[in-house]
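A single protein chain has been removed from this complex, and every other one stays in its place.
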Amino acid sequence: MKNKLTSAIEAVSKVKDGDTLMIGGFLTGGHPENLVKALVDTNSAGGLTVISNDTGTKELSIYQLVKSGRVKRIFASYIGSNPETGRLLMTGEAKVQLFPQGTLAEKIRAGGAGLGGVLTPVGVGTVVEEGKKKIEIDEKEYLLEMPLRSNVALIKANKADEVGNLIINGSSRNFNIVMATAADYVIAEVDEYVKEGEIDPNHVNVPGIFVDAIVKVG
Amino acid sequence: MKNKLTSAIEAVSKVKDGDTLMIGGFLTGGHPENLVKALVDTNSAGGLTVISNDTGTKELSIYQLVKSGRVKRIFASYIGSNPETGRLLMTGEAKVQLFPQGTLAEKIRAGGAGLGGVLTPVGVGTVVEEGKKKIEIDEKEYLLEMPLRSNVALIKANKADEVGNLIINGSSRNFNIVMATAADYVIAEVDEYVKEGEIDPNHVNVPGIFVDAIVKVG
Amino acid sequence: MNNREFIAKRIAKELKDGDVVNLGIGMPTMVANYIPENVNVILQAEDGILGVGPKAEPGEELSDCIDAGGNYITTVKGASFFDSSLSFCIIRGGHVDITVLGSLEVDQEGNVASWMIPGKKVPGMGGAMDLVVGAKKVIIAMEHVGKNGSPKILKKCKLPLTAVNVAKTIVTDMAVFDVVQDEGLVLKEIAPGLSVEDVQNSTEAHFTVSPELKVIQV
Partner (left out) sequence: MNNREFIAKRIAKELKDGDVVNLGIGMPTMVANYIPENVNVILQAEDGILGVGPKAEPGEELSDCIDAGGNYITTVKGASFFDSSLSFCIIRGGHVDITVLGSLEVDQEGNVASWMIPGKKVPGMGGAMDLVVGAKKVIIAMEHVGKNGSPKILKKCKLPLTAVNVAKTIVTDMAVFDVVQDEGLVLKEIAPGLSVEDVQNSTEAHFTVSPELKVIQV
């Protein structure tokens, strides 16, 4: 069995120029702060695309990442909590594309689930429909939203076992679960690391097959 | 707070002529046998559409339901375990429509999730594509699969609390979870019934808002 | 009692026992403070909670229990946690009975513009677009006029829309309107001491007056 346990620095060294990154979390909740900090401090990859619900808050390292000039494109649903992302949008220094939160979650899920896209009624009649295919079914219009995938996903969990099974508690689940399914390389920052067999198979939120690297923090 | 606890007979009296029923389970696993039995024994609604992964096995009451002449249409992915469903397909006594298992799960999920449909590569180039819209994206073909919903869902869970939160263990989860999201009236057959607050919010597989009636068995 | 408290108190009376309710950030969140004792509603937070309770006491904050506004909260008995994917199945799939949200503008067709002021403020739509499209009933909570006294209830929204034809009830410090399909705004209630003319002078939209016009009771 491959040992998935590694350091934050080693794990984030997977991120290369031009990569697309998914970063889990909802504001400060379930945010993989230690992984993002390692990425900011020890990795110099540029031309990145970041997919994140909200690009975090000023207090988190993702603020520094967004500010570093290394991010050329951002997909998010809400950026009011990170003024730097707002600035990039206003100045055009990065391409910031906003999606309804449920649409963003569905796009990521579709990427992980091998779907070619999903039809959602959300965004019809708004700027969200710009550039998207509209499909009418039974006299109701839907937008065709295409899947999102990434090279690397940085996610946060409470507990991992040796095979990478994750438990994510409470409101920290948010985007961490779908993102784990939609990246070529998934790095999980965890508070607790236990032996194989110590997580009840009924309580696994992310099966270990999705997780490539585990970084124990704290 | 509305009391959701009721009897199987009372619960299945919700089923009316012409209704569409979802029935959870995968072969014998997670199958709501007591609810189906009550439906067979005490309810005479006809012209039913049944949505079930496999329509169970000969030993289950769903075999009697399918045999009763009350079912005019069946949506399933596998029917090899219920010879009566196969007979209805061969004779044309009921319209039996088969979907790839993952497609069936996605269609039900889409119904519960307010999506207008999903695009799947599964079934392209096979009889499954008959009558379906094909959409080409980046030179790859997908089938547009439309959502499924039902009037009533009969599902099986291990444990319910007073507000209807459900725990479903092991391989019995199968279609029970998505079906709970996609019906106007959801009836859960459970082995154990506990007070509000006795299920850890982290262990809920089906939030109580989806569940209309709870039937304690055994 | 200030305007915001007045509005929140009036909206609280719209909630019925058993309703699943999502309260937006800001004034809508205040509604929770005024829910009558005999009415039990289930509060949803779109980051993944059903059964949101009061804010956490200082020193008792849990990192895995924050609401969609980033506040540390508690949960009530019977709560459940889930990820963003299921959260928006709940929202977009029509499983939320009432959503209350603030808005910049609303118009007589029920169009809502709540999420951006081009060139000035682009915080992103977050979950608002999904909520207003998916919830069974959308209640708009806002002060009747802008800071400069300009009407916010318009014939046609000028700002980019959140969604088309979704608002069902509008509650302001001056009035309560219903938005009736193919009919437009109907003035149902009016704040104590105001005349219909007062309301008309502060409202750009056309509206009719309900024959049962009442004074707002809070």
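Should a chain be cited, it is by its letter among A, B and C, assigned in written order, with residues numbered from 1 in that chain.
In this text, a contact is a pair of C-beta atoms (placed from the backbone, for glycine too) under 8 Å apart; a residue touches a chain by one contact, two chains touch by 3 or more.
On a predicted model such as this, the values are computed, not experimentally measured, just so you know.
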Displayed partners of the chain not shown (whole complex): A, B
Options A:Arg109, A:Lys159 or A:Arg173, residue touching the unrepresented chain: A:Arg109
From B:Thr20, B:Asn43, B:Thr120 or B:Ser150, residue that would touch the chain that is not displayed: B:Thr120
Hidden partner chain, residues of chain A it touches: 1-2, 109, 111-115, 161-163, 165, 181-182, 196-197, 201-202, 204, 207-210
Chain B residues that touch the omitted chain in the full complex: 26-30, 53-54, 57, 76-81, 86, 89-90, 98, 100-103, 105-106, 109, 120-128, 158, 168-178, 205
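As a working rule, only the chains that are shown with their structure count from here on.
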Furthest chain, CA centroid comparison against chain C: B
Between chain B and chain A, distance of the C-alpha-averaged centres to the nearest whole Å: 32
Overlap residues in chain C, where contacts from two or more other chains coincide: 49, 81-82, 88, 91-92, 133-134
In chain A, residues with contacts to at least two other chains: 106, 120-121, 169-170
